[in-house]
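Could you have a look at this structure, given as structure tokens, before my questions?
Every protein chain except one is present and positioned as in the full complex.
Presenting chain A:
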């Protein structure tokens, strides 16, 4: 495990811990405020969704971790680390502040602006890592089960990865422009005024 990898995991876990704590605090506040558990889901669902998504990150960590040196020492991994740490720190801090209804505008601005560079950076990094992982997955038959077997089904992780690559390319324009639309909606002068009026 490289020093960079350990630092990433430390940061990741500190943030996630803080995040989960904020969900817990929001839940307690809601209960104290309303006296019953009816609205807990509504109060915490957005954060919960975020942290469920973060669970997927864990899977990626594990999957990439298996493939060790060739991907971890690649520029792809550096790109992923940089893009994800910056994005996720800002994103989780943003949601934490939202729970407390005191989000500073600079945070909102960064969350809806940095993606312009970080998203393509992250996608490039992930594609590099997948490509580098391919020969290792193929030779080690990682996550693959073949025929014959009693259930007459086979699975080959190698081909799944190959299949994922074009999906990244196909869906990138849609997702990227969706984020621009979100940015326009959130950072437009009308909604900014609404936000400051709400304080």
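We take it that a residue touches a chain if its C-beta (ideal position, glycine included) is under 8 Å from a C-beta of that chain, and two chains touch if they have at least 3 such contacts; residues count from 1.
Methods note: contacts and distances are computed from a predicted model.
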Hidden subunit of the complex - UniProt protein name among "very-long-chain enoyl-CoA reductase", "Myotubularin-related protein 9", "T-complex protein 1 subunit epsilon" or "NAD(P)H-quinone oxidoreductase subunit 6, chloroplastic": "very-long-chain enoyl-CoA reductase"
Residue among A:101, A:150 or A:174 touching the omitted chain: A:150
For chain A, the residues touching the chain missing from this view: 147-154
